[in-house]
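Just one protein chain is left out here, and the rest sit where they should.
Up next is chain A:
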């Protein structure tokens, strides 16, 4: 049986702290009015959530890995992907 045991990995607190605003914005997109607001003016919407420059650049790249690198959680990634035209389910 090829089961890997890796134990408990240390938390990346810096990433948790950095990613919070972006994840909070992702969660906000479960509301239609917020999706419309994002799509009408993406920069203003991101500014409202206080996203860092790095986080703004990551969202604009539309690249999953770049967003993950600034702390985006997978469960909130789907909601950003959907509103930025990436399609697919918002979660899985």
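By our rule, a residue touches a chain if its C-beta (ideal position, glycine included) is under 8 Å from a C-beta of that chain, and two chains touch if they have at least 3 such contacts; residues count from 1.
Keep in mind that, in the parts below, contacts and distances are computed from a predicted model.
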Omitted chain, identified by the protein name its UniProt record gives, among "Nucleoside ABC transporter membrane protein", "Protocatechuate 3,4-dioxygenase", "Putative amino acid permease YhdG" or "histidine kinase": "Protocatechuate 3,4-dioxygenase"
Contact with the hidden chain (one of A:51, A:70 or A:83): A:83
Residue numbers in chain A that touch the chain omitted from display: 1-9, 11, 16, 20, 23-24, 26-27, 29-32, 35, 64, 73-79, 81-83, 88-92
